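For this depiction, one protein chain was excluded, whereas all remaining protein chains were kept in their positions.
On to subunit A.
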Amino acid sequence: MRKKLVVVGAGMASGRMLEHLFEDGTDAFDVTLFGAEPRGNYNRIMLSPVLAGEKCYEDIITHDAEWYAAHDVACRFGETVTRIDRKAKVVFSRAGETPYDKLVLATGSAPFIIPVAGRDLPGVRAFRDLDDVEAMIAAAEKPGARAVVIGGGLLGLEAAAALRSRGMEVVVLHLMGHLMERQLDPAAGYLLQKELEGRGIKVHCKAQTKAILGDGRAEAVLLEDGTVYPADLVVMAVGIRPETRIAVDAGLYVERGIVVDDQMVTSDPDILAIGECVEHERICYGLVAPLYDMAKVAAATLREKAATFRPVETATQLKVTGVNLYSAGDFADGDDREEIVLRDAAAGIYKRLVLKDNRILGAVLYGDTADGAWFFDLLKKGADISDQRDTLIFGQAYQGGGRLDSTAAVAALPDEAEICGCNGVCKGKITGAITEKGLTTLEAVRAHTKASASCGTCTGLVEQLMKLTLGDAYNPAAITPVCGCTDLGHDEVRRLIRAKRLKTIPAVMQELEWKTSCGCAKCRPALNYYLVCEWPDEYADDYQSRFVNERVHANIQKDGTYSVVPRMWGGVTSAKELRAIADVVEKFDIPMVKVTGGQRIDMLGVKKEDLPAVWAELGKAGFVSGHAYAKGLRTVKTCVGSEWCRFGTQDSTGLGIRIEKFMWGSWTPAKVKMAVSGCPRNCAEATCKDVGVICVDSGYEIHFAGAAGLDIKGTEKLGLVRTEDEALEVIVALVQMYREQARYLERIYKWAKRIGYDEIRRQVLEDKARRKEYYDRFVFSQKFAQVDPWSERATGKDRHEFEPMAELSLEAAE
């Protein structure tokens, strides 16, 4: 009969232990897995990217229902184990008793909540599990919401950066003199603080929290020095303590954590413990690497195999997009210690090595962390570095004379160098797996070796190893060519048009060695757009390279007729305009009139030869083209705003009209739809548009990168500006940045995801000089773009487009 194994806690350590337990295919145990959270094992380290919106929960699940079923694990998620009866060998939960032969405690840790008044108020959260993350995301959704993060350690800073990227006003309170004092020295802590402040996060060090204030829910945080920070959300991230309650109640030997021996066995031989709840040789662990080691040892012990847990050196990296930070070892000052420091303030680089007897004791890298793995390897080996002292700080690339490129640096690493700190995977294991198992993708390498499968910060190193091992067979950033006519990708083509000052389609094809004589229906419209955008004043638009809609300025329908949508600025119309439309519909016998999703009127079924006459009639009433057919600015949808609505905070209609009048006629890589809502009730549905504005009392919240088509995606918040003028400038700069950088047919949301929301925010919101440059370039190009194509054609331009070359009767032919 199989033995009964009960596991209490479904975290990263127990998930890994179960994997090891099932590894050899024998199933010696009937496993029951209890988890207090109503869900299975997931990668807790990745909660920060989830909070930042860079990943979703599904991305970080490590074991799904299928996996548990395949291994016959009885899952009891959402069920807390309340008591252990060691004599009867049963655990108690809501559902009653569950017997065990072996019990594994993996209860993890609980966030430490500082004992101040108000700590229990709604709105105060820890940053520990998915429920916390969801609560924080919900809090961030309120426009202008403010967060105070208590704790400037790893977790607190990741939370702060993520909340800030969601548009919250964020203050970090830190008790110590500098941020992350356990991993960083003061100099690196200062650089980090500057970086965070540059992102609009306020950092308050030496902040002693006195109370959390609020009536019914958290409203502010009061410090001992009297400072008050208003807060809609308070995140406690001051530390963790091992969760030991049921172990204590059961009479197990517990100090700070549940005490275990080298085999992970507690004071009761049938009870093991792993993870953050344990204490081994007086040390409690919080980083994932040693926890995974424990998991491996515990699985071996359960299978009655010999294994020993040894404390390991661990390195730390901060998972904040755009911040490179690495620390390892011990870097406290000391009389017997020396240090080597490299400081380049302008480049934002700081490196410090702490040495003792010519061996590395600790390393702190900020800005450039490429050599982290190499320093850490020297540290763990206790290597004597006397020979390379002079160049050591410059990194591995500078050892042995000439400068190596980064791939060569990785090539030079010894096989036992650790690449993935989380999972303790060394270089040899990765290259071995690639060769033996014939792995060719990053996903496959992750699946077989676990390298870069946890926090993901070593992904670049793993990719370099793949490149080294596979040669040309591995090409992670393979460029997708524009089309079959060229090997160049969109970005390369745009860059070369600029660099070589190419100003016609034939010149592009000649210089960039197009493989076809005159391109195809994919590349020609793309090139035409790139040239229009790059040389607005000089380039002569090639109509034969435009899709029919943009050539005849109407939308082709399935039967070859066209639909006509006149511009109605901001969706506002008048009796005179409506009368003109009614007359046109009757005069030209237009079969259908329909209101569009963008608040315009669409006349469908217009015969092509009627188009110029239809436009001429519409033109008399003041209508211009609505560009409903264009890869360009389509519509700005608005609500009635403060002019009519009792909730309106600003003149949303007026702003919408202003934006539309300013930006109409501009060509863009793909269509651009905008909206302005007068209050957060958002009647204009601005949060699924390419660009949206939500008016609030304090100004204009600018949103971007939404989608409501093939993909559905809420917008990202770009930021809040105070005035209408500033809102217009930011929106124009954003669109110009998109015009200059995106690939043809790439909507804003796809482009933004590729470029990074923070980068866009930095360029068009924070960097005011840059913003102005984008704005000016847009204004310049508008001089040539804002010509109404309808009135031009109503007066005879491109007549050939609309008239047959000949009309023959059958008789004439005979």
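Throughout what follows, a residue touches a chain if its C-beta (ideal position, glycine included) is under 8 Å from a C-beta of that chain, and two chains touch if they have at least 3 such contacts; residues count from 1.
Quick note on the criterion: contacts and distances are computed from a predicted model.
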item	value
Protein name, per the UniProt record, of whichever chain is missing from view ("Sugar ABC transporter permease YjfF", "Nitrite reductase small subunit NirD", "Zinc-finger" or "Oxalate:formate antiporter")	"Nitrite reductase small subunit NirD"
Residue among A:347, A:710 or A:805 touching the omitted chain	A:805
Sole contact to the chain not displayed, among A:447, A:518 or A:578	A:518
Residue, one of A:408, A:444, A:470 or A:548, that touches the chain absent here	A:548
Contact set of subunit A toward the excluded chain (per top definition)	516-521, 524-525, 543-549, 551-552, 556, 558-560, 800, 804-810, 812-814
